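Missing here is one protein chain; the remaining ones are kept as they sit in the complex.
Per-chain numbering from 1; labels A, B and C assigned in written order.
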Amino acid sequence: MRQADQDGYIFYPGLTAFPTTLGHEFSGKVVEAGALAINKRTGKRYEAGEAVCSEEMVWCGNCRPCADGFPNHCESLEEIGFTIDGAYARYLKVKARYLWSIEPLREIYGEEKMWQLGSLVEPTSVAYNAVIERGGGIRAGQNVLILGGGPVGAAACAVLRKSGASRVILSEPSASRREMALTMGATHVIDPTAVNVAEAVLDITEGQGAKLILEATGLPSIVWPDVERVIWEGRGINTTVVVVARADDRIPLNGEVLQVRRANVVGAQGHSGHGTFPNVISAMASGMDVSPMITKKISLDEADENCVMLQTDRDEVKITITKFD
Amino acid sequence: MRQADQDGYIFYPGLTAFPTTLGHEFSGKVVEAGALAINKRTGKRYEAGEAVCSEEMVWCGNCRPCADGFPNHCESLEEIGFTIDGAYARYLKVKARYLWSIEPLREIYGEEKMWQLGSLVEPTSVAYNAVIERGGGIRAGQNVLILGGGPVGAAACAVLRKSGASRVILSEPSASRREMALTMGATHVIDPTAVNVAEAVLDITEGQGAKLILEATGLPSIVWPDVERVIWEGRGINTTVVVVARADDRIPLNGEVLQVRRANVVGAQGHSGHGTFPNVISAMASGMDVSPMITKKISLDEADENCVMLQTDRDEVKITITKFD
Amino acid sequence: MRQADQDGYIFYPGLTAFPTTLGHEFSGKVVEAGALAINKRTGKRYEAGEAVCSEEMVWCGNCRPCADGFPNHCESLEEIGFTIDGAYARYLKVKARYLWSIEPLREIYGEEKMWQLGSLVEPTSVAYNAVIERGGGIRAGQNVLILGGGPVGAAACAVLRKSGASRVILSEPSASRREMALTMGATHVIDPTAVNVAEAVLDITEGQGAKLILEATGLPSIVWPDVERVIWEGRGINTTVVVVARADDRIPLNGEVLQVRRANVVGAQGHSGHGTFPNVISAMASGMDVSPMITKKISLDEADENCVMLQTDRDEVKITITKFD
Partner (left out) sequence: MRQADQDGYIFYPGLTAFPTTLGHEFSGKVVEAGALAINKRTGKRYEAGEAVCSEEMVWCGNCRPCADGFPNHCESLEEIGFTIDGAYARYLKVKARYLWSIEPLREIYGEEKMWQLGSLVEPTSVAYNAVIERGGGIRAGQNVLILGGGPVGAAACAVLRKSGASRVILSEPSASRREMALTMGATHVIDPTAVNVAEAVLDITEGQGAKLILEATGLPSIVWPDVERVIWEGRGINTTVVVVARADDRIPLNGEVLQVRRANVVGAQGHSGHGTFPNVISAMASGMDVSPMITKKISLDEADENCVMLQTDRDEVKITITKFD
């Protein structure tokens, strides 16, 4: 959002309603709770002190997609930090239904890391929604391929390794991101600028290919030949390709590949609904530590300069504001 | 609710919060709509005159089951006509999110029948939720068995016939209900007081059995031997038994039957969520006419005497109030 | 196969192993059965006289896809009439496991029509495998769109109407095929050379779009803009596009459409496995009459001239050999 396009307008193409306070992907402490503010962890009213994180998608609960159980496709969506006030602030008012307790993380990680992991529940949920809810997950022992080692790709490595993937292969040009992914759950990393991705995947999997492929680069037309070759030449059938990164370009899809290899392509967006937030928190509580995604910690007054820096830097993954003074 | 138990208390075991105006399973015309009252049919604000029906379950949208997409299991449920005011009234205020337009029924059925079918969307949705959402539906050409020809069993006949069931077999002791079911979609009816149900089903299906069995009698321990024999002796595997009628008694389940025949047992309750209401309305609009379920039409001031009558009469199915003057 | 390409070679791009007797999509009478030739209808040895039809795909049962339950993707496939002798013959030897009894059709249709429908079980199973097994089917009351009114598209109309589709919309340029489809189960037909398909579908469905779209034209890049517009502008989410027709051209897929509308694209091939043949036969036995697909009946010695004629004629659907003398 800090970035300008050629004409000087805001580059970010999504929904905004400025002026609003920015800030999403956050955790915090409940200070006050209304009489109807139910803590979904306990089924009782929130008490002050509860550590929580928040969905960023303020779904309406009334439209057809919401009524049918698909809040990620809400027709009257508001977004915290985009269309309504966000978390670059000391206090924030959020309806209880968008909050999820992160207390299960306190004992295993300690308070400081609990807050950091809490801020990562949302991006991890984007990955979880993509590969588990939309991609249908995997069965223990199957192989997966992640294209792109940004926050969603890295979190997908963690989620799929936790879900029992035998080989979690990440393709990512940045060396530092590849390193980071290996600490998150990737079992193999590939530099697509140095090797042929399809050949590397077929080699690593001994010719089997991948049951699930996540497109998280935003360059689908670039990576598609590799995607199709892995499907076509891999001996396994039933591959699901999940497209999670947003992109304008057209994917040159060969239907015959989907037919002969019994494959399919799925689109994914959002992080709400389907039990995703609480499942992610619970997975974190049992050892899925995605904190390596936070590559830099700053204070609130350093936010602006870091936003500027991010326009050119491709190595940092998550820059997290941990101090508000 | 009109019925007393042995000690003179209300017999109905479910949730109530009297005094409330009774009345659920209803349709009506929008008179006034709030600024945020969205018509899910159009995605725009409701306009006066729109014909609608209503869910009876006022789910909160905030608890864990609601947030996860399972409003039938809301932890803060209110029920129209049970815990809050219902439809034995000229006007009723209902939040737009519980309403569904029945305008698609107007042209094919005419206004009078549209209102009647509108009042049947809820009980039909209970059946649809049971056999489609919970039971997983069927594939065209498969056989089904419905035990119990009350409103839910009869509606299930209609839903499953519409869904492509080859043989829709209903077991029901009342002759008039059997007759009615044949007009709703049943292809075969059985009198369980006259024949052995399992033998009849195996005979009708030429030994195949049923892919889906709906327990809608409320006497599961009575019917279970027939259920298990159909599964055990039927040549088809993968039977799903859906238990939709409420009952206190214990089902004497033989796990080996589920193992050897790859079968499963599912519980079902409610009618909300999962696109069920709009799918039912759309199915009605394309010919699924469940109006034979309405076996008697009365005016509002005849309601009480008919409630008394229903305590002993087992032949009427739905008695519908069609006049309010 | 009768058609030559520019260089005079066989045009048909699939698997062949000539010289073989041609002929698939057939029915016949069991004359002799081996001791282990089990009739899957009865679980007992085949008896002479049983009316049967046959899969065309002779799957091996030994390879990884077969062992996993996906015979349509057999690694050692033989094809009756392509790589091994087919049905342009008085007698044919087929392993019992590829045969399915069509006796259930005898009483309702009579013997003559039974044989004809028997020959249509295979192409109908291609459609059934595409929309039900691969496409995940529909729920009663949902809308579908079929692109292409050849045998598979026409059979898909029948299967989806039987499965409870509210509106079955077929887009097909040939007037005679459109007429035929209306007798098979289509509720609406569109001429894509006369109207904009997407607009017509949105109009017919009152803005909802289609839950399932079948690409059966073989021209995916031509029809894709309409497919995406129906998904994008339709108010319903969760559309599945099934690509069943073979084609070389690339589909210009916009991933964002799949993301925002929670849609997916699936490839389908084959007709074997998953209970498809017996479900199709059972659906036929309960009224799904796909015989209008047979637009011409000939004798065996007229086969060659009709193959030549079919190279230019786009109106005939199935030309069936009903006489062998």
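Structural remarks
Note that in this section a residue touches a chain if its C-beta (ideal position, glycine included) is under 8 Å from a C-beta of that chain, and two chains touch if they have at least 3 such contacts.
The shown structure was predicted, so the numbers you read here are calculated from the model rather than taken from an experiment.
Of the listed residues C:Q3, C:N62 or C:S299, the one in contact with the hidden chain in the full complex is C:N62. For the chain left out of this panel, the touching residue among A:P65, A:P123, A:G137 or A:G209 is A:G137. Check A:P192, A:P225 or A:G275 against the missing chain and you find that the one touching it is A:G275. Considering B:G34, B:G110, B:G267 or B:G287, the position touching the chain not shown turns out to be B:G267 (whole complex).
When the full complex is taken into account, the listed residue touching the unshown chain is B:N72, out of B:S27, B:N72 or B:S282. Residue positions on subunit B in contact with the hidden chain: 64-65, 70, 72-73, 134, 215, 220, 235-238, 243-248, 250-269, in rising order. Across the interface with the omitted chain, subunit A contributes residues 41-43, 104, 128, 132, 137, 139-143, 159, 162-167, 187, 206-207, 235, 275, 278-286, 288.
Counting the whole complex, the residues of subunit C in touch with the unshown chain are 36, 38, 40, 43, 61-64, 66-70, 75-76, 95-97, 273-275, 278.
We take it that only the chains that are shown with their structure count from here on.
Chains compared, subunit A against subunit C: the Cα-based superposition rotates one onto the other by 180 degrees, nearest 5. Subunit A and subunit B have Cα centroids separated by 40 Å. In subunit A, the residues that touch at least two other chains are 64, 70.
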